[in-house]
Each structure stands twice: as structure tokens, then as C-alpha cells.
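What you see is the complex with one protein chain gone and the rest in place.
Labels for the chains are A, B and C, by order of writing; each one numbers its residues from 1.
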Amino acid sequence: MEREPSRLELFSDAVFAIIITILILEIKVPEAEGSELWHELALQWPQYAAYVVSFLVIGVMWVNHHTIFGHIKKVDRPLLFLNLMVLMIVAVIPWTTALLAVHLGNPESARIAAIIYSALTVVYAVAFLCFWWYVTRVGHLFRDNVDKDGARATRMRFGLGSIAYPITLVIAFFSAPLAVAAHAIIAIYYAFNQIPIPLIIDDRVPAEDA
Amino acid sequence: MEREPSRLELFSDAVFAIIITILILEIKVPEAEGSELWHELALQWPQYAAYVVSFLVIGVMWVNHHTIFGHIKKVDRPLLFLNLMVLMIVAVIPWTTALLAVHLGNPESARIAAIIYSALTVVYAVAFLCFWWYVTRVGHLFRDNVDKDGARATRMRFGLGSIAYPITLVIAFFSAPLAVAAHAIIAIYYAFNQIPIPLIIDDRVPAEDA
Amino acid sequence: MEREPSRLELFSDAVFAIIITILILEIKVPEAEGSELWHELALQWPQYAAYVVSFLVIGVMWVNHHTIFGHIKKVDRPLLFLNLMVLMIVAVIPWTTALLAVHLGNPESARIAAIIYSALTVVYAVAFLCFWWYVTRVGHLFRDNVDKDGARATRMRFGLGSIAYPITLVIAFFSAPLAVAAHAIIAIYYAFNQIPIPLIIDDRVPAEDA
Partner (left out) sequence: MEREPSRLELFSDAVFAIIITILILEIKVPEAEGSELWHELALQWPQYAAYVVSFLVIGVMWVNHHTIFGHIKKVDRPLLFLNLMVLMIVAVIPWTTALLAVHLGNPESARIAAIIYSALTVVYAVAFLCFWWYVTRVGHLFRDNVDKDGARATRMRFGLGSIAYPITLVIAFFSAPLAVAAHAIIAIYYAFNQIPIPLIIDDRVPAEDA
């Protein structure tokens, strides 16, 4: 039974790195010749938009995953399994991205694709909350400097933060481009703002104001 | 000649991470337009089922691989070669998964695909047992805290545990969906239960009941 | 909030490793039979050229990324985000490479493909300069042995060095093969020459003249 998180973290990091990089494999190379190529490249804008948004979305998911593991010192079986669930869901994003990219040109199919794209992020949010719920339930896996009660208290805020994903799902029923834009905004917001995990004593060198 | 397992473990982890992540590349993006897309997405259920099952199957294989390496302190040539054999077999799973996914709709082809899918896991079990047999034979590669006689005694239980895979092969001759379900059940079972490797003194912090 | 660069570096390294390796996936396997196969293989020379050049280009980008992180001891949110931007751009190179490879045979389409290929490297240079600008602005993320004022002074030289990329863009408007050759020359030049980051005291073992 594995107990130190470093290898699980490395494995998860590798999975995230692969997911974020294979996004590009889903963008087709246009074959038109001559100046017609400009036109065909321009028609591919939904693919470029989907690529950028998904890259940011996965990037933020990686940062979240990473932040939590920075506070964990032990790994047990349920955590291993919950982590595998999270990875299994995130690994589907290149597929929902391709689905979105292929269909963003046709309004009706785009709506369906955006619904599925958003639904997957909702499933991710649920899995991630289960993960966080388990980690904070007893707090037996935390590093010593984590304020366990404080961490448990963040559950509600984490949960509220995750409401952003169901909202994109609702938006997707009306407009695919708006849903994609919402995902981009959420990703950029979370890239700069994150619910901090409370520490008893922050004994590490502060990164700001050094 | 390499002697410390850390790099071999890292290499193996990377291979497992790639295998588990490229599973998604085998699921095609449906091209139907309008509400027809819902229909086509629904028809793809065998691909989704195959994805989930294989993700769990590979996840459990990774955990097993990982657990053993957590008890190894040295690597020699035969181990290196046996490890390469295990990886070579696991790396085929994305292909057997795609085979299963493509053919799960047609009962006769599905049986063939399920037979091959299950047969590969049997080959994996054999390779993994060879690996474990070699490691426990002398026990010269184990960390000091491993109970070598106890580890050798687990061979039989490991072997019995591996019977689950041939059973799925037998089931596959009768029904592909049942064989897939059996693989899912085995993976979930092993995600929570595993034959422990006996330690003389477990000097690491216990993960449970802390 | 993550503060040590090691995991970010590992994640970035994995992304670079994947990008550089999936380049080969874009080269099609010719299907012609008999001695006709020689002919078809020979016709693929643009794909081989594009592969070699992009491998070198990404290799140099990795070295640059790597060198900077060797001098960083802390990571904050903006750095994380800027790093993600750099990776998002580099990850597009397999696609621009495939675009170039497919179109290098037709002069008009080749020009367009080379323009896009070069334009992406310009975008990369801008993102990389933003990254370096941020790192050197305060220097609060540097290791202690970095000469912060000296590092800040390299900005201009880094910026001048990056002019090489816009030059390839200008060349691309006239000739795709010349633009590709320019990229190859730049990559080989930077493989052996790099703007050093000034250290107060270089306390590490010198690699040359040992």
C-alpha cells in the first residue's frame, strides 16, 4: 500500500500534462491549396477557440489538484481511487473539446456539444468535491501545518465556487458560444483567485512581497 | 548497470500515465448534425463503457506495479527485462479497448473482441506473476524492512487472485457485456483490496487511524 | 498556492517532452506498394524537413525554459499563468509543423503555412518575453545567487535575440523553404549560444574546463 503522495502526484501530473498536450491532436490540418488555405484556416476558428479555452480549463484543474496535494502527506486507498476518478473525468476533455470544435459552426449541434462539454465539467466538480470532502472529513492525510478545522470549513466555499460549472451548463442550453466564453472567464478568474487552504503556521517563504 | 529503482519507476509511471490517457484518443467524435447528434452520441455507449472499464483496469495495474516497487531498493537486469515485458503488455490495452468499443454493438464480433481483451489481461497476469516470482525468489532486491519469507508466501495468493482474469476469458466466450462487467467488478474490487506485502517492522507512518 | 518550482518544472518538462515526441505522429506512412514506395517516401521530404526543424526549435525552447527555471526558487500565481501561456503556444507547434509539411510542396500554400509557422514563433517570443519581464521585474522569485540587476539588464538582449523570429516571418512572405532554413539556423545557433543569466557568485561546479 502506497503512503507517500509524491509518486501519485507525479503520475497525476503526467496525466494532466498529456491531456493538455493532446488537445492539439484534435485540430485537423486544412488541406486546401493556394490562397484558399487562408479561407479554410479562418473557418477553423471554433477549433482554435475550443483549444484555448480547454487549455485554460485543464490548466486551472491542474493547479487545483496540485494545490491540494501540496498539503497532503499521506495517501490511502480511498484517496487513490477518488484521484483516479478525477483523472478519468479530466482525461475526457480532449474528446469534449473536439466535439465542441467540430460542431461549433452549426448552432443546433453546437448547443448539444456545449451541453456535453459543460456537463463534463459539472461531473468533474462533483468528483473534485468528493475528493475534497474525503480529504477534509478527518484530515488524517494532511500535513501537520494544515489547519484541519479551517480546511473543513472551506468545503462550503469550494462547493459554492463549483456552482460556476452548472451555470455554464444552463447557459449551454441557450447558446454554445456564450457557454464557451463562460468557461474561459471562469478559468481566467480561477487562474488568479483561489480558495486558500488555511495553515496553522505558514512556515514557508512567502512568494509575494519578498 | 542501473541499480536504483527510482528512475525505472519514473519511466514505468510515465508509460502507465500515457497508456491511461491515450484511451480517449480511440473514441471517435460523432459528426452528425442537429438533434441527430444526440442519437449518435447515445449509440456510442459501448465506447464510453470500454473507456471507463479500461481506465479502471489500467489504474489498478498501475497501483499494483507501484506497490511492489515501493518495496524494492535495487534493480538488476532480469527485473528490468521483466518490467519491460509487463509494460509492453499493458501498452496494448488502448488497442484492445478500441477493438472492444468498435465491436460491442455486434454480438458475434463483440465476443471475439471480448475474448482478445480478456486474453490480454491473462497474458498480463502471467507476466506480472513472473515478475513477482522473480522478485520474491531470492528477495535480494527488497528493501530491508520486507519480510522475505512472508513475501514469498504471498505468491500463491497472488496467483489465486490472478485467476479472476482467466475467468473473464471464459465469460467472454459466452457474452461480451458480461465479460466487460466482470473486468469492471475486478478492477473496483482490487482498487479497495490488495494482497499486502508483509513487512518485518512497518516503520512508516500508518495512513489510517492517524 | 504553490510556491516551489519543482512540480511546475516537472509539469512543463512533461509537456515539452510530449510536444516534441508527437511531432512524428503527424508524418503519414506512405501506402504505395513495391518500388513505388521509394518514390513516395522521397516525395515526403518536406515532412522530414519540417520534423527535424521543429524538433530543434522545440528543443531550444525547452532549454530556454529550463535555464530560467534553474534560477527560480519560488512560483507565484502570475508566473503560473504566464508559464501556462508559454506552454499553450509551444503545444501548437506540432500543428503548424503538420501544416507546413502538408503544404511545402505547393509554393503558394507553402508560403501561407510558413507565415503561420513563423507567426506562432513570434507569439511564443512575445509570451516568453512577458514571462522573463515578470521574472526580472522585481526578481522576488529568483534564487539568492542570481544578480537581480544583471538579470534585469538582460531583458534588452533577450528582446533583441527574439527579433530572429519576426525576421523569419518576413522571410516567410517571400519563400517558405528559406523561412524553414532560417528556423533551423536559429535553433542550431541558440543550441550553442545563449544569453547567460548573471549570477552574483557561481557556486556550482563549472561544467567546462573541469
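Things worth noting here:
The rule we apply is simple: a residue touches a chain if its C-beta (ideal position, glycine included) is under 8 Å from a C-beta of that chain, and two chains touch if they have at least 3 such contacts.
Worth saying up front: this structure is predicted, and the values here are computed from it rather than measured.
Considering the complete complex, the chain that is not shown touches B, C.
Only one of C:V63, C:V126 or C:A184 touches the absent chain when the whole complex is considered: C:V63.
Only one of B:I22, B:V122 or B:A191 touches the absent chain when the whole complex is considered: B:I22. The chain omitted from view is touched by exactly one of B:V57, B:L99 or B:A164, namely B:L99.
Counting over the whole complex, chain C has residues 9-10, 13-14, 16-18, 20-25, 27, 29-35, 37-38, 41, 51-52, 55-56, 59, 62-63, 66-67, 70, 191-192, 194, 196, 204-205, 207-210 touching the chain that is not drawn.
In the full complex, chain B touches the hidden chain at residues 1-3, 7, 10-11, 14-15, 18-19, 22, 25-26, 73-78, 80-81, 84, 87-88, 91-92, 94-95, 98-99, 102-103, 106, 108-109, 112-113, 116, 140-141.
Rule of thumb we're sticking to: only the chains that are shown with their structure count from here on.
In the Cα superposition of chain A onto chain B, the rotation angle, rounded to steps of 5, is 90 degrees. Centroids of chain B and chain C (each the mean of its C-alpha atoms) stand 36 Å apart.
Measuring from the averaged C-alpha position of chain A to that of chain C gives a distance of 26 Å. Annotation for chain B: residues 14 touch two or more other chains.
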